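What you see is the complex with one protein chain gone and the rest in place.
Read from first to last, the chains carry the letters A and B; within each, the first residue is number 1.
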Amino acid sequence: MDTKKLSKDKFGDFMAILSRQKKLYVPQKEGESLRFAPVTAGSQPDLAFPNTTVPPKSVLFPQTETLYQFEQGNTDMSLPGEGEERVLFGVRPCDARAMAIVDSLFSWDVDDPYYLTRREQTTLLGLSCLEPGTNCFCTSVGGGPASTEGLDMLLTDLGEAFLLQTVTEKGEKIIQSVPELLEEATAEDLKAAEKLSQEAAVRIARGIDTDGIPEKLPGLWENPLWKDFSESCLGCGICTFLCPTCHCFDIQDEMEGFEGRRCRMWDSCMFSEYTLHASGHNPRPSRHERTRNRVNHKYSYFVKNFGTIACVGCGRCINLCPVNIDILNILSQVVKEAI
Amino acid sequence: MVDLEKLKTAARETVSRDDVKYLIGWRQGTYGFRVSPHFVKEPEEAEKLIFSPLCTNNLATYLVLTERLPLPRGEQPDSRKVALMVKGCDSRAVVQQLIEQGIKRESVLIIGCPCEGVIDLKKVEEKFPHLPGPAQARWSNGNIVFHLPDGDKEVPKGEVLAAKCLSCRYPNPVMTDLMLWEEVQTRGNDEYDDITELEAKSPQERWLFWEDKFSSCIRCYSCRNVCPMCYCEDCVLDRLNPAWVFRSNNISENTAFHLARAFHLAGRCIECGECERVCPVGIPLMKLNRKLAKEVKEKYEYIPGLDPESKPLQSSYRPDDKEDFIL
Partner (left out) sequence: MKEQFEPNVVAFLCNWCSYAGADLAGTSRIQYPSNLNVIRVMCSGRVNPLFVVNALQQGADGVLISGCHPGDCHYMEGNFYARRRFALMKELLEYVGVDARRFNMSWVSASEGSKWKDVVQGVVEKAKEAGPFEQFRRNKINW
């Protein structure tokens, strides 16, 4: 596909044009956390980050989303309005891969119109990851600092300019809409970008050989490792809510006076209510079963259903776990136990 | 002075006892300056125990986090003691749990570790970023020495200590079965300056401050789960019928959640700061808890977690409690 170059002094114009065309989301500070939020007058994009605190899934699969609205005593229901075209700028390749992975889930046996429409309306502009974080391990799970999977266009910071590499037609369209700002990219630019991302990949310090893990996991169902690793688990939702591939949701009805809505919201398999039956029985009664499910879901069930590991190695669950439950540690124990 | 050998010996002896189920302490984490709770069941596992400025976790949470699963018929519950390593603040959590009868005195064995203050991981990771390998730290003459791959680095406490430790009033465990080493000097006196500062602002400014923080909440409930005082078997926040707080994430429900959480800790919060430490989006939860702690202290001269014989604040009263706000 196309490659172009955008000099940094034209970057402001580029963003201004994008924000006029579509609703533009960039990573911004909210409170103390970094997340994707619409550009408004005076908002500052924050691009000097290994990764956002809240993954961009919060735009495509919002934490709370109305499915339809209703009124008491009336069988009519109204669907939420058509969404709008949006662009996400500054998506890390790992998070974009996560969207590609989640796509297969939301279009599995039944198409999920809410997610898929929004996905269709969204253009993802990625930013190569040149300064990987401490716990990044994307290279272990099939990604890389300049992976383009799930993205529509990848930008690489070459210092003086950005290299733009389109991946899909949505990305092409962006390039075609701003011809006056772009220059042709040379072979040297491509080489420079290649070199930068290779250097970044070398700097990724942590990792695991995932070969064979999906096959080994079912045999470790009753292994004591789950109890050992989950002893200190608090049962909070950090690892799942902030995981870019976690996609479980709960559906609730909310009433306000005589009007109500049915909405869905993020749910976490680390909560005990997640599997609680109406009878009071809970098939996953304790935290070790829930931890086992989280790892198995990513590294075994999802592989069986969709042929890919549902973990992109963004490192959020390791960075943010309050008690240092480290998925890489769990996986290396899995490898050891399974011999 | 921290004596690791003594700590390990004590731990080995403790877990060898017939009436002890396990001991909970701290061990080095998997990378950087992280620490993980360590459950010692066999004497040889005591080797991994540490005690250093990195041991931030309040382990008293695990006394009340234990899952009580239905037992097979005829089986008796394991009533052996749990041995617990505590810093000053952690010990207050245990005492408060005893006050509320959340745990029984005979079910816990408290091993006291007088503490010279633990780090704020955010401050340390800012100073020493990117440490994929495990790294350690220790106290040394009022400073903290960090063992980095390229040599030791000594940093004054003021730069890296958690805010709660800089004004700590109870560095020594207030109740123990075994004190591991001599008590340390009390460092500060907490005047609640940060709270007074926020109180001095106008209501609009205060709301803008909290609106920003509350709207960034992702409702992962880590603040609730990590709290040693949050141990209701059926939490009001999980109730669906009636739904006291809706699950949807918006400023209204998030505010209701934070008010409910903070209020349930009124007169109970022992200010260990765990909620604020674990918050993935950095909500200053201690500013809420400490406001209530300050009011409780001023209005009722009550400090939670000190006297196991005292009655919980909100299930007791004095006929002459202040009522200047009542019409």
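Please note the rule applied: a contact is a pair of C-beta atoms (placed from the backbone, for glycine too) under 8 Å apart; a residue touches a chain by one contact, two chains touch by 3 or more.
All of these numbers come straight from a predicted model, not from anything done at the bench.
For the chain left out of this panel, the touching residue among A:5, A:206 or A:261 is A:261. Contact with the chain not shown here comes from a single listed residue; of B:163, B:179 or B:313, that residue is B:313.
Looking at chain B, the residues touching the absent chain are 198-199, 203-211, 236, 244-246, 250-253, 255-256, 258-260, 262-263, 266-267, 288, 291-292, 295-296, 299-300, 313-315, 317, 319, 321-323, 325-327.
The definition used in the following text is that only the chains that are shown with their structure count from here on.
Chain A and chain B have Cα centroids lying 31 Å from one another. Touching chain A in their complex are the following residues of chain B: 29-32, 34-37, 39, 57, 61-62, 65, 67, 69, 129-132, 212-213, 215-216, 218-222, 224-226, 238, 240, 243, 246-250, 274, 277-278, 280-283.
Across the interface of their complex, chain B is touched by residues 30-33, 35, 53-54, 63-64, 133-135, 205-206, 231-232, 234-238, 241-242, 250, 252, 254, 263, 265-266, 268, 271, 273, 285-287, 318, 320, 322-326, 328-329 of chain A.
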